[in-house]
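Contents: one structure, followed by commentary.
Selected chains only, in their assembly positions.
We call the chains A and B, going by the order they appear; numbering starts again at 1 in every chain.
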Amino acid sequence: MTDTRPLPRVFSSDNTAGTSPEIADAVARAVTGPALPYGADAVTGRVRDRLREIFETDVDVLIVSTGTAANVLSLAALTPPWGSVLCHRDSHINNDECGAPEFYTAGAKLVPLDGRDAKIDPDLLRTAVRHKTGDVHSVEPSVVSVTQATETGAVLTPDELGTLATITRDAGLRLHMDGARFAGAVAALGRTPADLTWRAGVDLLSFGATKNGTMTADAIVVFDRALTPELSFRAKRAGQIAAKNRFHAAQLDAYLTDGLWLRNAAHANSMAARLRHGLNAVPGVEPLGTTDANILFCRLPQPVIEKLLADGFVFYHDRWEPGVVRLVTSFATTEDDVDDLLRAVGDATATGSR
Amino acid sequence: MTDTRPLPRVFSSDNTAGTSPEIADAVARAVTGPALPYGADAVTGRVRDRLREIFETDVDVLIVSTGTAANVLSLAALTPPWGSVLCHRDSHINNDECGAPEFYTAGAKLVPLDGRDAKIDPDLLRTAVRHKTGDVHSVEPSVVSVTQATETGAVLTPDELGTLATITRDAGLRLHMDGARFAGAVAALGRTPADLTWRAGVDLLSFGATKNGTMTADAIVVFDRALTPELSFRAKRAGQIAAKNRFHAAQLDAYLTDGLWLRNAAHANSMAARLRHGLNAVPGVEPLGTTDANILFCRLPQPVIEKLLADGFVFYHDRWEPGVVRLVTSFATTEDDVDDLLRAVGDATATGSR
């Protein structure tokens, strides 16, 4: 199970990166002296203040230890057990959380919808929000969950988000945003966090810090503050209220200070752009979809894939069609890392074409 | 909600302490370079190795973010939804986890039992393990959960544990130990961790690191390794498998290195002993029960309680009988902290008796 080898060439996920030095420093500084437990400490309060400033409104904040917890606590607060969660077929909540949404919601049903670039197709959503509403023989459409940026590295534009949000609101449903890569979307779009969330109708946001620089801390940003008491009770029952919460809060505090969260995300995005630009120039390599944020899909010849793996590069390649590869950059990816990979792809392609 | 005042005189809980410097250093060192996510990293492997050495057997380890999660994942793996968990009436799982056991177990029932020093009375346990077994109209006795050290600061001796474990095993039930203060019990008893757990029949142990020095990391020590796959699936669904698990693991790694965990616990115990010794000498103060570990209960005159609170001391006093106070020390409590409190009690008592 344990792999102790160094991982110099890892493009499998942004969750393989470490943490930002500023964050490590902040955690070290949080060490000394007593503090009230369970989030009643000063650092936790400061995180809430920073998020209120960033989102330009009076949000509440729930600090949790994983993105999964942020997602599924949010869903549980937005749907009854007999409700359905409308989401994209490729979404993380639908594929990669082992039924955590069903566990936390006491058995609500995910309804997967299709759409390009892992974005929910608005026409399909229009139909889905009306599907058998008020019929006790069927789960009741209750919440729409969008992912920003999407699982394929695209971002929902304000217009696209607005369209989905309008359909959602007009049908009386609630709107959740899985912001696992929310910082990347903000960086890519150059719009305010407020425009990309509550102004568009988002009720709850999984803020998504772990992939972008924190160690073990993530957060739910609560725009509909009437949900806060319920979220708090649910978080406690879930084992998600840390006694020494300040050590989570310290990570987020540093993450939100002086724009570190956006700098990290912009860097990850630019590394993906550099990678895509480089791959575009390699004959036989076909970048796929859109790469707005830090995820890039492309098609590679099978011998090239095998050569890269043999060279020690780490990435996913066996989960989609044969030949389709996913490459993910992070705040810690360097230009050398990217160029190293590009060189290897170039070499392998040249060899493979002989 | 947020209290930003300094807390120099806090005896309310060991969860108000920070972390050990060695642990902060280890987390900082875990920062650099990529690592495989979700516990496949080298540090996580090392924690498992250390625990195997400490427990002298091939345990598995599940790292989680809170003691609540450790407890309730363990219970969920040991009881079916129609089972009952036999525990002490004063136990943390019964009182302080907001129904987390019921949530994780999909509705099992906690059956509270009485007993001195927050230890389950063996005679009551003998009756409870047989209560309506095999009767579909009643929950089925399935698991016994003991707390070590107990909620009142006493420790289960090997004999006491053995008695409870024998009753449990003879009735075909499973045995869980909430080791929120397990290190304190090991330090107090001078027995091996193995003797106090699996050799006595414990199936799963909530290891209990957070109160004794780590920041945000706790662990389930799995003695019955057949339970590991189930625990892993349950942990994922609970949002308790951290992507960057190495940052939790690094805390535990340092905690288990060179006996830090036992040194911390021994110190906390000795501070409680110093406090008890000092209080014994104060007229009008009545220490209650047994103080083996780092929790001390005593009875104080009401004016003394009020004077201490006014002086800025922080402790619980309104949860039991009037006049009953709980004082908790930690690895971070100093002799000066204790003596400061003793002096204040002495002064207040003298004043109050005038």
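FYI, a residue touches a chain if its C-beta (ideal position, glycine included) is under 8 Å from a C-beta of that chain, and two chains touch if they have at least 3 such contacts.
Being a predicted model, the structure only gives us computed values, none of them experimental.
Within the whole complex of this structure, the shared sequence is present as 4 copies, and 2 of these are drawn in position.
Note that only the chains that are shown with their structure count from here on.
Separation between the centroids of chain A and chain B, computed from CA atoms only, is 34 Å.
Those residues of chain A that touch chain B in the complex are listed here as 1-4, 6-8, 10, 13, 15-19, 21, 24, 27-28, 30-42, 44-45, 64-73, 97-100, 103-104, 210-211, 215-216, 233, 236-244, 247-248, 332.
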